[in-house]
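Excluded from the complex is one protein chain; the other protein chains are retained at their positions.
Then we have subunit A:
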Amino acid sequence: MTQINAVDTGHEELIHDAQLDYYGIRLASCSSDKSIKIFDVSNNQQRLIADLKGHEGPVWQLSWSHPTFGSLLASCSYDRKVLIWKETTSSGLPPQSNTAGGTQYSVIYEYDKHTSSVNTVAWAPYEYGLMLACGSSDGSISILSSTGDGRWTVKKINDCHPPGVNALSWAPAVLPQSSDESGVQGITGEPVKRFVSAGCDCLIRIWKFREQDDGWIEETHLDQHNDWVRDVAWAPTFSFHRDKIASCSQDGHVYVFTRDIRSSTNWECTQIGTHFNDVWSVSWSLTGDILAVAAADKVSLWKVGLDGKYQCLTTPHTSASSAGSPSVSSAVDSTAGETGNIPLMAT
C-alpha cells in the first residue's frame, strides 16, 4: 500500500474519526480538541472550508447523511451530546463558498438525552428517511428520526450493552424477497430496518424495527468475542438473503458473520486472519467485497476467495526500503511502499 494523499488537518489533538461525504467531495474530521473540521478534497487537494466548534468534549465520531437531505453532518462527543450540523444558507440562496471565511455550518438539532459519552453515530439508509442512531457509554442507543418539519422523534433502547455501546452500523435497505415453493422470488413489503451494535459487554447485537409494535427489538446477538467489541460494520449487500457483518474486538479477533436466510437463520462465523494487535476498526468497500481491518501495527485488506475463505490482499509486514511516497511523517514513509501494508509503528 502506498500513501497517495495526506491531509494536514491542523487538529491539536488526536483525530478520532474522518468521514468522506456521499460523493467523496468533503472530508470531515473530528478530534479530541473539541472541533470538527471540514475539508474540500475534490481534485486531490484539500482546502479547509469550515471549523465547527460546538462540542464541549472530545468528538468521537461523525456521519454524513445522504445528499437527498442536504448533506447533514452528525457528530457525537464525550460531552454526551449529538449535534446535527447543516450548511447554512441565507434566504434559500447558495452559500458563497468561494468567498473568504469559508462555508458556514450551524447546529440544527442538539440531542442531549444520554447520560454518558456518546461514542457512535450513524445515519440510516436514506430509504428510511432522515434517521439517525447513536450509542452511548450509558449503554443505550437512541434512534432519532426527523418528522420533516424540523422536529425529531426519539426512540431510545435502554440497556443495549450495559457497560457501553462502542459502535453501530445500519443494514443496507434491501427490499425483502420471499421465495414461494416454486422458487419464484418476489418483493414483499418494505425493507426491514435493522442495525447492528457492538459494546463493552463483548456482544454484538442485531436490532430490528417491528412495525406492529412500533419499536426496536433485539433480533439476535452474537457472542463469539470475549472482550470489548470495538467496531462492527454491516457490509453493503444487494441481496436480501445474504447478510454479512464484520466485527473486531479487543481480544484481537476479527470475525465476519454471514447469514443466508434461505437456508438458516443462524449467523455463521468466519475468522479473518489469526490475531491482530489492538484491532480498532473494520470497514467494507463500497461493493462489499473487500474488508479493511485496522490494527495497531498495520492495516490489511481482505477479500473472500472462491473457496469462501478470506485472503489477505496485503502481504505480511516486512521491513522494506523506503518508497517515494509523499511524506507525512518519517515514521510512515520509512516503511511504506512495497510492503503492502501501512506500517504504523516506527521500527
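The rule is short, and it goes like this: contacts are C-beta pairs under 8 Å (C-beta built on N, C-alpha and C of every residue); 3 or more make two chains touch, one makes a residue touch a chain; residues count from 1.
As a working rule, contacts and distances are computed from a predicted model.
Participant: Not counting the visible chains, the remaining one has a UniProt entry; which protein name from "Pyruvate dehydrogenase E1 component subunit alpha-1", "GATOR2 complex protein WDR24", "cysteine desulfurase" or "Transport inhibitor response 1" does it give?
Facilitator: "GATOR2 complex protein WDR24"
Participant: At which residues does subunit A meet the chain that is not included here?
Facilitator: 1-7, 9, 11-27, 29, 31-34, 42, 56-58, 60-61, 66-71, 78-79, 89, 92-94, 96-99, 115-117, 119, 126-127, 137, 164, 173-175, 177, 180-189, 191, 228, 230, 235-239, 241-242, 277-278, 280-290, 292-294, 296-297, 299, 301, 303, 306, 313-315, 328-332, 336, 340, 342, 344-347
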